[in-house]
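For this view, one protein chain was removed and the others were kept in their places.
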Amino acid sequence: MRSFKKMVEDFGWPRIIIFLFLVALFIGAPFVHVRMDSSLSDVINRFGQNAIFVLAMVPMIQSGCGLNFGLSIGVVAGLLGSTLSIEFGLTGLLGFFGAVLFSAPFAVLFGWAYGRLLNKVKGEEMTIAMYVGFAGVMFMCIMWLILPFTSPNMVWGYAGKGLRTTITVEGYWLKVLNDFLAVRIGKFFVFPTGEILFVALAAFLMSLFMRSKTGTALTAVGSNPDYARASGISVDKMRTVSVVLSTFLGAVGICVFEQSFGFIQLYTAPVNMPFAAVAAILIGGASVNKASMLNVVVGAFLFQGLLTMTPSVINAALQTDMSEVIRIMVSNGIILYALTRKTKVTK
Amino acid sequence: MSGGKSSKLGRFFSENAVVIIFLLITVLAIKPSGLSLTYIGQEMINRIGRDSFLVLALLLPIYAGMGLNFGMTLGAMSGQIGLIFAINANIRGVDGLVFAALAGTPISILMGYICGVVLNKAKGREMVTGYILAFFINGVYQFVVMYLMGVVIPIKNPAILLSRGYGIRNTLNLEGVRQSLDILLALKLGPFTLPLATFLVIAALCVFIVWFKKTKLGQDMRAVGHDMAVAEASGIPVDRTRVIVIIISTVLACYGQIIFLQNMGNFATYNAHDQTSFFAVAAILVGGASVKKATLPNVFIGVILLHVLFVVSPLAGQNLFGSAMIGEYFRQFIGYGVIALSLVLYAWRARKETERAREGLRGGAANGDIAVGGAK
Partner (left out) sequence: MGQESPLLSFEHVSKDFYGNVVLSDVSFDLHAGEILGLVGENGAGKTTLMSILFGMPAIAETGGYQGRIVIEGEEAHFASPFEALDAGVGMVHQEFSLIPGFTTTENILLNRESMKHTAVNEVFGDRMSILDRPDMRKRAETAIATLGVKLDPDMLVSEMPVGHKQFTEIAREITRKHTRILVLDEPTAVLTESEADVLLGALKKLAAKGIAIIFISHRLKEMLDVADRIVVLRDGRIVKEAPVQGTSVRDIATWMVGREMGGARERETETRAFGEEIFSAKGLWVDMPGETVRNVDLSVKKGEIFGIGGLAGQGKLGIPNGIMGLYAAGGDVRLGGKSVPLNAPKEALKMGMAFVSEDRRGVGLLLDEGLDWNIAFTAMQVHGRYLKKHLGGLIQLRDDKAMRQVTEEYIKTLDIKCTSPKQAAKELSGGNQQKICLAKAFAVQPDLLFVSEPTRGIDVGAKKLVLDTLLKCNRDLGMTIIMISSELEELRSVCDRIAIVDEGRIAGILPPTAERAEFGVLMSGAAEPTAQEATRA
């Protein structure tokens, strides 16, 4: 009984509340005429869509850099890659992997600069990450207007210059991962096998990295930077590695998101993405300087489950749209909870 | 410190980097915008009246070492609720504003208390916690205004409710109280119109702040801001002092938002407070303040500089690049960039200071003293 109580304490009451709430929603769904199979399909789909973003949180948490509120920088790199892929007219799996490939150099460059910046401001990483992210997104807004893209799919019709706010990937690489080996059960349930496999591959590669010499050193830096330094590790170098990795995953994440969602969203869209990923990893049970693959999977699932089920069930039940309000309170509430814990969030 | 003249100049630049960069960009953007200096001047006068109070609300938390109070949004939301009640009761003119302020005060005190307690639990990361708390309370605000008003909270005036019968409308016309404070004592000075009453209110707040710093509470706040451990050891109730600071700041933000909205004339019920902290923080940083230090001149210089750029950039963007959107995005970029730059400079400088101070304490062989029996 004691260890059960300890387990509950470690897991944290807010997470338990969220989990029970989600279970309640699932149970209540059929009573308000919301189909279970389409809900489950939705949840799995959104899970796959967002999981890589949550995975991107892991390296920086492990290395003690804290929660990556500046994930938008990685997203921006991914947007550059995606738009380039469309510009070159790449389709199908080539189009998707092309997007990832084109994003890579941008992600590494941005991540490296961002990492060096964070190293100089140890202790105030999170606020600075947020505003660097915002500033970066705004700067890219100007760029989207003046970069010389020509593809008629992306450019404003009558002006002929500057990219549209939303660009469709239909006809290029819409759902290329999702549809790969997809499993259809009945009219309402689709399992996006390809996407889930890709996520699983990414998680596997990440866990492999964490078991490497560098990954071990990175974890030590987050666990006790003085110990790591005494063992000859360059704390700054490990932190930079974690930031580059996180930024790259942000870029990959937005590509996965786009192929599933169907649209590339430019301009100010990236601004809100970090907060969702932060909330998700925290819900999944990540702590101040420890985040595991389990945290990623559980967190992404619970969070997206909440986001999917709450509007459909509660709106159907109360005949009113409370989803936004609940989403705001839940995601920010969990982040607030984590920030007010006694242990430090960054070292 | 060795290096003489070149490094002194370097220090001056790095300490005032933000103001200098901003000044440069602003001056460069005025001409291409095509706006007359008179127009810009009048806009400045308006903006000082409209925004200064909100920016002033940020001074005391900086003074007490709590950084930039992104939680001021809680005060803004309180003021908005006060305004809703005023419109509900159909009180017009300055009386409406006073009513809103009175109604908003207890709410903002409660909000300030909550914010202070939460920030005390997150010492060392007050700014990001305040930011997230603002989002969280925003959710609560949306819930209250959209679902409780007209149901649990009685609303008499049907004109402000949504068509479904409960919840406040998306936009509220403030024609009853619109500009009431500004017009109260309008003074025409050449081509300019000065909202004297508003200026007097702002001046009163400045006097209050100056007086407040002279009190024991002000001195305690200063001590807490410098070194919490030493303050605690000398018997100052650190946690309580910090909560009081935030309460004051939140109440001031409440009044400041009321002044802001009466000038705007229109009230986007669910969004009006979204950018409040962003503009106020950007303004005070542009004016030369830092996370640890802010003075009254920082407030006014900042409001003027920030808003000149904001007024000028869409048109400058249009004329220079053929797109007003570029100007829009540019001013957002500058706004966020300024905040990021200030935070980075502050954090980077703070580390350099500690390093320099430590180097000064080294003795013996570190300073070339090889012979035995040096400075002992």
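First chain written, first letter: the chains are A and B, and each begins at residue 1.
Here, contacts are C-beta pairs under 8 Å (C-beta built on N, C-alpha and C of every residue); 3 or more make two chains touch, one makes a residue touch a chain.
What you are looking at is a predicted structure, and each value in this text was computed from that prediction instead of being measured.
Checked against the full complex, the candidates B:Ala223, B:Val243 or B:Ile258 give a single residue touching the omitted chain, namely B:Ala223. From the options B:Leu28, B:Leu102, B:Ala159 or B:Ala233, the residue with contact to the unseen chain in the full assembly is B:Ala233.
Residues of chain B that touch the chain left out of the display are 211, 214-217, 219-220, 222-223, 226-227, 229-231, 233-236, 358-359, 361-366, 369-370, 372-376.
Residues of chain A that touch the chain left out of the display are 208, 211-213, 216-217, 219-220, 223-224, 226-227, 229-234, 290.
Just so we're on the same page, only the chains that are shown with their structure count from here on.
Residue ranges of chain A in contact with chain B, taken from their complex: 69, 117, 120-124, 126-128, 130-132, 134-135, 138-139, 141-142, 145-146, 162, 275, 320, 322, 324-326, 328-329, 332-333, 335-336, 339-340, 344-346. Put simply, chain B touches chain A in their complex at residues 118, 121-122, 124-125, 127-129, 131-133, 135-136, 138-140, 142-143, 146-147, 321, 323, 325-326, 329-330, 332-333, 336-337, 339-340, 343-344, 346-348, 351.
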